[in-house]
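Would you mind keeping the following structure in view while I ask a few things?
Every protein chain of the complex appears in place save one, which is left out.
By written order: A, B and C. Residues from 1 in each chain.
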Amino acid sequence: MSREDSAPILRLKGINTFYGPIHILQDVDLEIYPGELVCLLGGNASGKSTTLKTVLGIVSPASGSVEFLGKTVTDRSTSHRIKNGMAVVPENRRIFGDMTVRENLLMGAYLRQDQEGIEADMKRMLDLFPRLAERIQQLGSTLSGGEQQMLAMARALMSRPTLLLMDEPSMGLAPVLVKQNFELIREINAQGTTVFMVEQNANMALSIADRGYVLQTGRIALTDTAGKLLQNEALRKAYLGR
Amino acid sequence: MPSDPSENGKTTPEKGAGTEPPRIGTDEWVAQVASRKRQTRGFSGWLAMRWERIPLGWRFGMVLSLLILIPLATNTQAFLDLLGISNNAFIVRTATRFLVFALLAIGLNVVVGYAGLLDLGYVAFYGIAGYLYAYLSSDFVRIGSLGIDGLHVPALLSIPLIIAVTAMVGWLIGTISLRLSGDYLAIVTLGFGQVFVQLVLTSTRVRVPWQDRPVNFTRGPNGINRLDDVTLFGYTFESTIQYYYLFLVLLVLVYIGVRHLNFSRVGRAWRSIREDELAAEVMGAPTGRLKILAFVIGAGIAALAGSVDAAWQGNVVPVPRYSVLTLINLYAMVVLGGIGSLTGVVIGAFIFTVLPEVLRSSAVAGVLFYGAGLIGLYFLLKPFKRYALILIGTVSSGFLLKFLVLTLLPGLHTGLPEPGSILNQAVQSWLVIPADYKLVGNVVTGLSALVLLLTILARQRPRLFYPLLGISIYMLAFSWETRLALEPSATRILIVGATLVVLMIVRPHGLLGKPEVRVV
Amino acid sequence: MPLLEVNGVNLSFGGLRAIQNLSFEVEDQEIVSLIGPNGAGKSTALNVLTGIYPPDSGEIRYRGTSLLGLKPHAITALGVARTFQTLRVFLNLSVIENVMTGAYCHSHSSLLATALRLPSWRREEMRIRSLAEKNLAFFGDRLMGYRHDQPAYSLSYANRRRLEIARAMTTGATLLLLDEPAAGMNPNESAEMTELIGKLRDEAGYTILLIEHDMNVVGNISDRVIALDYGQKIAEGTFESVTSDPKVIEAYLGHQTGGEA
Partner (left out) sequence: METFFSLLPQTLVNGLTLGSVYALIALGYSMVYGILKLLNFAHGDIYMIGAYLGYGVFIMFFTEQGALIPTALIIVLMLVVAMTGAGVISIVVERFAYRPLRYAPRIAPLISALGVSFILQNMVQITVSPRPLSYGSDTLIPRNAIFELGDLRIHASRLLVIGAAMIFMLFLTYFVRQTRLGRAMRAVSTDLDGAAMMGVDVNQVIVLTFFIGAALAGAGGVLVGIVFFSLRHTMGFLAGLKGFTAAVVGGIGSMPGAVLGGLLLGLAEAFTSVYLSATYKDVVAFVMLIFILLVKPSGLMGKPLLQKV
């Protein structure tokens, strides 16, 4: 399903990242095309989250380049990237516990200046997630796990992203909620937002993704369409369990 | 798994991509640690390697014999002539101060470095021991009704007693403040230290029920003087040099004892508490008791140093000896040397007792200032060619400016009334120094800090950086000649402050400390 | 007498009832697994058992001795040791030192003996070191030889999990509480861990209470399984009976189990 005909929306070229003396990412190449839903799979400490942080600019690579919407953004700040259309649902959701639901949503639109647009989007999100509307003045820390997940998603969508990044959307959620969550991700993707998802739950991720990358000890070991990856013998053994 | 050696940051294209593809599902070495290979780069790396090859006992013996020889070697005529001083009293005095501070710093290191407790009241233990010694070994305590006219308890009895009492206070403070964690512990201990100094300063007229007149407990800021010397087994320590050797013996004993503790179950438990207190507790280490133990040992070492120090000095005064200033000094020693590293802490104590003393003389301070500047610049500007070019450029621009000023505005340059040493004259030869040099010097001193910071900011842009660097060199030289050299007492502390900031930025984990990994 | 008895334990944080009337027992030499969705109170239960959170009410007994009101280190000294879901090895200590820290509660050298390095201290230090080496050797060549003196941060994720277990073993405990020992491991490593947990019981004689999401691990080694939801026990029994319990399926497993949860 990769759309080789159009230009990629995101491209990582030869990324090398170090954490102190430890070489975390080694020559990572990765491309995401408009409208795709791509997942990045890998075990613990394989460098998945670091890849996402590199895309966002929270970690800067020692070498290599990050291109977003055709422009090199390797040296640009996180806020620059977010301003240009990235948004993230962070690992463990990272809701601001001391802020109300409304303030959390406003944080999602932090870099937007159009007051009316923000209010309109706020309304749209509250329609999409009626549970949040009920709790609009409640503090973030009082929400349940499922509600926090909704809030994190809504907060990311408040910036009207062209590329939505998701870090371990299944982590810490009961299997029932995981399923709901993945359906929602597919829904958002179907409405035109490109999604790049980092996930440990390979089965679930591949069931909704178009394409996947497999990261192993800091390197891209495999990449293919989701369907083919599900058939891959080595991957099946390593991550799918059967 | 092929391991990629060091070479942080720079990658060659053929590496990684060409080697065997990683096998899926094998989570062998996630962390490929370049630091497994000893760093031997450069001269300092070579030196460190050489030093570490010498067996531990030998290394220890070498340093120890050096310390034993210092008072003897500095008393030779050749040495005295070299420095142009008449006797080595000053050197021995400074060296003894170094030993006292090394003892204190080792004690603080047990609390801060091993157990990881930010104890800001440590200096009070030093003070309490000092005052206890003063009470037990002088004419100060006079109780007419009991016929006591000054206590003169033998040192062999009084010092262990003082250590025990101070350690008890440490236990009490530890027990109280360990209900709090982290920075709250810091403030409560800081409060304790403050209360101690304030009480000593103010307890001069205290009404007690058994006396009609108010009692003077501390003699306030004047302190208590004429304390007895330490007498051990009939031998009385009188001169500074005798105390020097006494402190040296104490330091060696404490050093070895603390070192042994560190490499034992207690030391391991302390380190594990510093890493992760909860995990340490769950693995069976009584964290509360261990932290109090660190407090108590720290207090005991401070008490040992404090009582003998009081005997050596012959008096106790609350300020500045037992004030926060001393505490800051101790922290600087511990952190600069490398928190948790015993040897580092002793080196830190050495630097921070010797540096301020050396800076006292403005001639020596000048040599240090320009010397450190020139050496620092060399490392900044390597290779030598560029370095020489910048210096020659700056100096010749200075001469050009002076020439222009002398021809166009002949009245402006007047020079300093006292040009100072040859070094000062050499520097002043290319500076324009106006008549009201103090006022201009004030402005330039303020501005030069600003220009220096701007220079640091511009270090990535050569076209801005080199001119700015030249200007900062000129301005700093001007500041030094017109203001800093004339105010040695303030300049001394200014330099110490700058040293602290720079050293922390260059080596946040101290000289001999190991950088710690927090999360991977 | 069961090794561990938990009787009617309740715990709430603010308004949230984290554990409600939880009762269960663990027999000597048994492997019991706790399963349930995240937030069901599994880890909290472990924290209550090890004394990190004191329960609001209820009773916990180990070999008949009440654990209530004891500090965590005292509970460890009695013989209950644990590992952590989030991996809490001492990163900057060497591998062997990490394991040796576990021996604190059964070593007694006085400060004086330590400072002077008396023979008694030497003997004890030797004993601790060889115990640590023995426990590390339990994991085959994974943590052997030159790795003893490397800092723990240089270990891989899976090796850190092994290290934590070795550290818990060195405390001299008989009851090991393992919090998701196979989390973040791939199926090969999980299988190895499963085998190892079996060995811990069969060869070394430990009793094990396990929290685990990986149903392969749970199914392979558990004598008994206890399912929690909202801090309450919703099912207990053999693996088969618990995983076919409709309440467990609804709360935790979902109807079509796709793989690991």
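The rule is simple: a residue touches a chain if its C-beta (ideal position, glycine included) is under 8 Å from a C-beta of that chain, and two chains touch if they have at least 3 such contacts.
Remember, predicted model here, so these are calculated numbers, not experimental data.
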{"item": "Residue among A:K13, A:K83, A:R160 or A:R236 touching the omitted chain", "value": "A:K83"}
{"item": "Hidden-chain contact residue, picked from the options B:M49, B:L253 or B:I456", "value": "B:I456"}
{"item": "Among C:F24, C:F84, C:W121 or C:Y157, the residue in touch with the chain that has been omitted", "value": "C:F84"}
{"item": "Touching residue (missing chain; options B:A48, B:V141, B:L161 or B:I187)", "value": "B:I187"}
{"item": "On chain B, residues whose C-beta touches the chain left out of the figure", "value": "112, 118, 176, 179-181, 183-184, 186-188, 190-192, 194-195, 198-199, 201-202, 278, 324, 328, 331-332, 335-336, 339, 442, 445-446, 449, 453, 456, 483-484, 487, 490-491, 493-494, 496-501, 504-505, 508-509, 516"}
{"item": "Missing-partner contacts on chain A, residue numbers", "value": "56, 58, 77-79, 82-83, 88, 90, 94, 96-99, 103, 106-108, 110-111, 155, 159"}
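Keep this in mind: only the chains that are shown with their structure count from here on.
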{"item": "Separation of chain A from chain B, taking each centre as the mean of its C-alpha atoms, in whole Å", "value": "48"}
{"item": "Between chain A and chain C, centroid-to-centroid distance (C-alpha), Å", "value": "33"}
{"item": "Approximate Å spacing (C-alpha centroids) for the pair chain B, chain C", "value": "45"}
{"item": "Residues of chain A whose C-beta touches two or more other chains", "value": "43-45, 237-239"}
{"item": "Contacts with 2+ other chains: residues of chain C", "value": "156-157, 185-188"}
{"item": "Of chain C, residues touching chain B in the complex", "value": "50, 52, 71-74, 76-77, 81-82, 84, 88-93, 97-98, 100-107, 109, 111, 114-117, 121, 124-125, 128, 150-151, 153-158, 167-168, 171, 185-189"}
{"item": "Partner chain A, residues of chain C touching it in the complex", "value": "37-39, 156-157, 183-188, 216, 250-254, 257-261"}
{"item": "Residue numbers on chain B that touch chain C, as the complex places them", "value": "25-31, 33, 36, 256-258, 260-261, 264-266, 268-269, 271-272, 275-276, 278-288, 514, 516-520"}
